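See below for the structure under consideration.
All protein chains of the complex are present and in place, except for one that has been dropped.
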Amino acid sequence: MTVHDPIDVEVIRKDFPLLTRTVHDRPIVYLDSASSSLQPRQVLAAMDHYYETTHANVHRGVYATAEGATELYEGARRKVGRFIGAPDPKREIVFTKNATEALNLVANSWGRSNLAKGDVVVLTEMEHHANLVPWLMLAESIGLSLRYLPIDGQGRLDLSDLDRIVDGAKVVALSAMSNVLGTINPVPTIAEAAHRAGAVVVVDGAQSVPHLPTNVTTLGADFLAFSAHKMEGPTGIGVLWGRAELLAAMPPFLGGGGMILDVSLEGFTPAEPPWRFEAGTPPIAEAVGLAAAVDYLTGVGMEHIVAHERLITTYAIEALHERLGPDCTIFGPPPGGDRGGVLSLAYRDVHAHDLAQVLDQFGVCVRPGHHCAKPLMRKLGVTATARASIGLYNDERDIDTLIEGLNHVGTVFG
Amino acid sequence: MTVHDPIDVEVIRKDFPLLTRTVHDRPIVYLDSASSSLQPRQVLAAMDHYYETTHANVHRGVYATAEGATELYEGARRKVGRFIGAPDPKREIVFTKNATEALNLVANSWGRSNLAKGDVVVLTEMEHHANLVPWLMLAESIGLSLRYLPIDGQGRLDLSDLDRIVDGAKVVALSAMSNVLGTINPVPTIAEAAHRAGAVVVVDGAQSVPHLPTNVTTLGADFLAFSAHKMEGPTGIGVLWGRAELLAAMPPFLGGGGMILDVSLEGFTPAEPPWRFEAGTPPIAEAVGLAAAVDYLTGVGMEHIVAHERLITTYAIEALHERLGPDCTIFGPPPGGDRGGVLSLAYRDVHAHDLAQVLDQFGVCVRPGHHCAKPLMRKLGVTATARASIGLYNDERDIDTLIEGLNHVGTVFG
Amino acid sequence: MPGLEDLYREIILDHYRSPRNRGELPSPPAHRVEGFNPLCGDEVVVSLDVADGQLRDIKLAGSGCSISQSSGSLMSAAVKGKPIDEVRELIRVFKTMMSVHEASLGDDRTTGAEDSPAEPEPVDVSKLGELAALQGVVKFPVRIKCATLSWNALTQGLDELASA
Partner (left out) sequence: MPGLEDLYREIILDHYRSPRNRGELPSPPAHRVEGFNPLCGDEVVVSLDVADGQLRDIKLAGSGCSISQSSGSLMSAAVKGKPIDEVRELIRVFKTMMSVHEASLGDDRTTGAEDSPAEPEPVDVSKLGELAALQGVVKFPVRIKCATLSWNALTQGLDELASA
């Protein structure tokens, strides 16, 4: 059966200037979108245009460019909100510096005002440090009891004990898609159990929002965090979506300009959400860039992106198995509906660092390391993997070059 | 006496694309650099070049672009460190999202680990909310005693009681230059008294670093915070400089990837500074842009910038007095060595908002409001001022247009 | 490009120079509400004397720009002595005129077609009397918050009284 690829990769690739560069005299093969995606020229043009025609600080100016900048910034907020199906985009989208700050904001602001000693927080064994360390820090500070949803042999969450694990929990915080295993977690199922148990559901969407159509309501999330730089947007901006009622009841996180209603030498009154959580000059140009990235992704179509990436992921898994056989291990689930385009690889007993080094000679960009998921690495029994991850601009030839490089690893390390 | 202007404004202005735009059919007159400066094309080009040739996540890749991105990012750290005379640029510069986050970092990380109930923190009556609200929040949380250095009738700090006020203080936190009054504070003198009293000195350099040559050692600072977007750099990045020994003893602020040495399901070990304080993907392109801004400012020469801006500031103050007489009030000190280019204006009894609205019709960008310094506004007996602030690209004609606009205010509100 | 004359109509400047119903009512018995515009520092204090479903008296204090002051003054003149449901209806019509998007500051109209929300319902400006002079404010989105400051405080006051 041939599956139709809804994306014309040749056309898409023309939008990404970095893909025209060569590395060690070979065309670059970018397989590190899970770390950070590339940016299309439309995103760069939107930011340049902003700086060249409309830059000004937001929210406090009446002159034309200040008004224009404010409109662009608040327009970006609404656009991002609609992109994830937020019921009230204007009030529920908080711009942060990255997904990590968004998760810290939840742990600190919501956490410190709603959790007390002994309260149970449920995480999973596959969490990124961004959705782990903030809770560990909070646990150290106020004394939480942390529980973990385990993973099974194929890198899926083992839900056989779900109800018992979430029982009595105040928070269930989990990644919608693993940045190591590519597993797309059944967030709606887990959220339902969590809500039945009375817990608030915090979803780390850093990997899912760029690659899957997202609707916070069907997801069952109470909070959702993600980063622009993984979804064809710029560095320097992330997003926290939170349910309006929850945000409204939360104390500020950082203090400063823009997040207050009034300040005296004795105290202050915070502003309404989302501004309450945006202290200081926000990432204005970055919000403009993120809005352009959302337009870009929407223009291509998230459904098409899913289909294309699934095609390439399946091709990659099958080709790696066929051409490298038992020399190559791929962590995570087999191809299928819950399999995203993140391939953590091992090749014989060669260390991930060495794999990535050899692959670099072929222009292939893969990332070696623990991928900020050290507990998961321990569980998998490795210290590092070499991770190839797929974006909308990747095609079968990229996978072929990856395999060519892996074959050469065999030659070097014989 | 004619004073020589070391800057050729016509040449400088060519670098700033936004200055070619018109507003209401008039050339834009940008007098809002204290809110956010404009960006020269060199800064935009550096960021575009980065995205188009070298973008990758930092610190965890071995492939060519990841290595290049890491070098650019760490190179920016060193360049910024040298720009402010940091003794150990590599280890003492923390990139944050803005000056506000930098000050929150100090209040939270250093503050929570070094301050206890009843401890004295000294601020000034002219602080920006960014250097006020974080301390108010900390005071609310752990119970601090806040004292304020008062201002005198000319908008200078009144130091007659300095030793008594800082006596017993653990922290003295102050702005090096007021964003409302333009006052350049005698930080070295205050820092000396603070250090004699055993206090740590936190300097808000958001207004001073863009406009004055800065050396953290001669300043006597223990911490210094500032933002790129006020110094011809991009939005989305700020800087905290801290003395190496202080940073080394501080706990992390935000938790996540990049700031850890090790993580297990039970706890974590933080990395060394500065990385300990940079959780998640940092503002990489923004660091590249900030480095280009530092190059730009250094290329023009900070000494030249000071001289030029002083010239325009003096011209402005004198021309406003001469041409508008008692109709126009300028808050802050008279022209002189401690007078920066921030002019908070009142015109008759017309509200700042209306002033700015009329000025907008002349293409003049000034900012009305409390400038995130509500306590200072109360002290000055106003709810808002219209603030015209000067950058290296402003000249006498900009001031003339400002005055033309103010004259028209008289006509409208007659 | 809207000109200043759209904003600074003669009625507005008149109410700015000579605000009606200026001051505070003793509270209690009057109900007192404060409003801030965090963006520009404008403050308003609205005192309400409500009895028998009627807004018997209203006074405004505080300080702000010509738009926030004149809007408050125009509002006080329009609502004073009116039954509460008439007041509520006037608030609704006025806020519709102000396009209901003021909370976001930058409103949808200006950010391109695909960003546009459903068209706001047309407003019967004739109901508004002198208040119609504030219509020009809509062309200056940043000033909408100024125009609605005292109206929001009034709404809050009525809500508090209703739920007390």
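By letter and in written order, the chains are A, B and C; residue numbering begins at 1 in each of them.
By our rule, a residue touches a chain if its C-beta (ideal position, glycine included) is under 8 Å from a C-beta of that chain, and two chains touch if they have at least 3 such contacts.
Computed from a predicted structure; not experimentally measured.
Participant: List the neighbours, among the chains on screen, of the chain that has been left out.
Facilitator: A, B
Participant: So one chain is hidden, and I want to know which residue out of A:Arg323, A:His351 or A:Lys379 touches that hidden chain in the complete assembly.
Facilitator: Only one listed residue reaches the unshown chain, and that is A:His351.
Participant: In the complete assembly, which of B:His59, B:Arg112, B:His195 or B:Arg323 touches the absent chain?
Facilitator: B:His59
Participant: Going by the contact rule already stated, which one of A:Ala225, A:Met250 or A:Ala384 would touch the omitted chain in the full complex?
Facilitator: A:Ala384
Participant: Against the chain that's been left off, what residues of subunit B make contact? List them.
Facilitator: Residues of subunit B in touch with the missing chain: 59-62, 66-67, 70-75, 77-79, 90-91, 260-262, 269, 271.
Participant: Since one chain isn't shown, list which residues of subunit A touch it in the complete complex.
Facilitator: 24-25, 350-354, 357-358, 361, 368-370, 374, 377, 383-384, 412-413
We take it that only the chains that are shown with their structure count from here on.
Participant: Where's the contact count highest, between which chains?
Facilitator: Result of the pairwise contact count: A-B comes out on top.
Participant: If we define chain centres by averaging CA atoms, which chain lands farthest from subunit A? Would you check?
Facilitator: C
Participant: Would you kindly tell me how far, in whole Å, the mean C-alpha position of subunit B lies from that of subunit A?
Facilitator: The answer is 31 Å.
Participant: Could you give the separation in Å between the centres of subunit B and subunit C, each centre being the mean of its C-alpha atoms?
Facilitator: 36
Participant: Can you list the subunit B residues in contact with two or more other chains?
Facilitator: Subunit B, residues with two or more chain partners: 24, 353, 357, 368-369, 374.
Participant: For subunit C, jot down the residues that touch at least 2 other chains.
Facilitator: 39-40, 140, 143
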